[in-house]
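Apart from one protein chain that is not included, each protein chain of the complex appears where it belongs.
Labels run A and B following the written order; every chain starts at residue 1.
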Amino acid sequence: MMEQKSSKNNSSIENEYSVIIKNLSVTYQTEPALWNIDLNFPKGKMIAIVGPNGAGKSTLVKAVMGLVPITAGKVSVFGKPYSKNRDKVAYVPQRGSVDWDFPTDALDVVEMGLYGKLGWFRRPNSKTKNLARECLGKVGLSDYEDRQIGQLSGGQQQRVFLARALAQDAQIYLMDEPLNGVDVTTEKTILSILENLRKEGKTIVMVHHELQTVDKYFDWVVMVNRNLIANGPIKKVFTKTNLDRTYQEKQRMSI
Amino acid sequence: MILEEILSVFLGIFTDYTLRYVALGSAILGITSGALGCFTVLRKQSLFGDAIAHAALPGIGFAYLFAGVKDSLLLMFGAAIFAWFGGIVALAITSTTRIKQDAALGITLSVFFGLGIVLLTYLQSVGGSSQGGLDRFLFGQAAALIESDVINLGILAAFCFAVLILFYKEFKIITFDSSFGQSLGFPIKYLNALLTSVIVVAVVIGLHTVGVVLMVSMLIAPAAAAKQWTSNLKNMIILSAIFGGLSGIIGSMISSTTEGMSTGPVIVITITVILGISLIFSPKQGYLFKYLRNQRKSQISLNNIKTISDKEMENDGNF
Partner (left out) sequence: MKKPILTASITAVAIIIGISVVFVENNNDVKINDLENSDGISEKIIVTTTTNVITDLVENIGGDHVSVTGLMGPGVDPHLYRPSAGDVKKLQNADIIFYNGLDLEGKMGDIFVKIGREGTSVWAVSENIPLESLLILNTNGNFDPHIWWDVELWAEAAKVVASGLKEYDPNNSEKYDKNLSQYLNQLEILNSNNLNKINSIPQDQRVLVTAHDAFQYFGHTYGFEELSIQGWSTDSEAGIKEIQNLADEISKRKIKALFVETSISPATIEALEAAVQDRGHDVVIGGELFSDAIGEKGTFEGTYVGAFTHNIDTIIEALK
């Protein structure tokens, strides 16, 4: 378990880090999915979350947003609980978590990103539509706004999801395997957009599946296998030792 | 001759009291279950819809058992409570045991329906002097609809549509991408409960016309048919409501031409025919056009091959 430098005081930590995770544990029924995670996401960084299958990477992302019940621990987003700072976080779920046969088009999906800002009972209008259009343009899919989403390629679908996240105009982007199974063009587009966001000081957190590209695309890595194995800048932390520790077969719970 | 008959039946909707209210009541059911059924179908919850429909049966029996009267509103209330109850039990089984959802639904459906039949059998052998006829809710008894019944159904339907309009974007997002919706702060548990509740109300509307056993088809078939024609949710809902309403009206009309013909099953047959037509003839997804398109594609390929091989032969000849 990584020791955080606790010499700085709280507000200082909050200035540097957008998300602070303390002592997080998540259990499904009797299976511990995550155990005792102490972790901060630094601002303005491209952060990769890596680990073997079933390591709890998706669970970690979901736990930050309260999408899974937390057994123990605390998560704060910009100093407050997630529920108070929702508008600062944009979530891009796994592409496979959605039925793309749903009767809707690309523009409509992007517009859904604005439902949170609309709140209860208010309906999407021309303003939201235009905003959605803009975001769709940013990912290069302006010509596809009327296309039923099932007719888009995997890469295009992923870009629609990104456009939806952009519409939320958030400070933190939590993404679950967005580069999985996409074409080269899409990958380039996504990464360049994310890089621009990072430059603006936003926090990009991505569950990433491909170890070879970690040091190419990211500057910070979180290595997790139910426990937190390692967490820090790529150059320091992404070592063979840590990789071995992360990917060894059975991970025992260390308390 | 036949044309005359069709015309007279059609006019009967406006002129004849019985046909007017039966058609109206059936149309109200069709429109409501058509619209709400879109969400059932898209959430892949068709079996869930069937389970809560069957779960309504013991509610009718208990309402009579405890209240002792055949007050229509009271029976509807009992039906609604038990339908809701059935939904909760099904979800509880899934979330606390290792039984998967389809098994949980099957269990719930059978247990509640069985309980309902046992109750009706018990009531048939004891009942006060006026319990007769509770089993008309198995397959509906549309012919007995009168103006006050239809007004009640209309009110229930209005409630359903009010909820649908108010919560349209919420229902859309929890159906399409519930975890994303949850991340935005929408309380999906409560929204799911709300959606289940309006479907329960639709089931209650359907008890009179098609009954407990056939209700599920009114939730599924119009939506499945509509999905064949459009890839826009709003249009799908509207089209599904139209299909459902039409099947209610046409089914009523057809069943009024022959003596002893029960209206509920005829409505279900009508919507099934509409579904069949949609599956075969819809331009983008229908079987007929897919078949024709495939034929054309393979014909084009054959032509291309022929052209190439012709060219080859020409070239050969020239060498």
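Just so we're on the same page, a residue touches a chain if its C-beta (ideal position, glycine included) is under 8 Å from a C-beta of that chain, and two chains touch if they have at least 3 such contacts.
Given the structure is predicted, the values throughout are model-derived calculations rather than measurements.
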Mind giving the shown chains that are in contact with the missing chain?
B
Where B:T18, B:Q101, B:N232 or B:T272 are the choices, the one touching the absent chain is B:T18
For a quick check of understanding: of B:S110, B:Q124 or B:N294, which residue touches the chain that isn't displayed?
B:Q124
Pick from B:L24, B:L115 or B:V268: which residue touches the chain that isn't shown?
B:L115
Missing-partner contacts on chain B, residue numbers:
12, 16-19, 22, 58, 62, 70, 85, 88-89, 91-92, 95-96, 111, 115, 118-119, 121-122, 124-136, 141-147, 252, 255-263
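We take it that only the chains that are shown with their structure count from here on.
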In whole angstrom, what separates the CA-based centres of chain A and chain B?
39
Quick one: in the complex, what on chain B touches chain A?
42, 44, 166, 168-170, 172-173, 175-177, 179-186, 227, 230-233, 235-236
So in the complex, the part of chain A that touches chain B is made up of which residues?
62, 65, 67, 83, 86, 89, 91, 93, 97-99, 102-105, 108-109, 112, 115-116, 118, 120-121, 123-124, 148, 150, 164
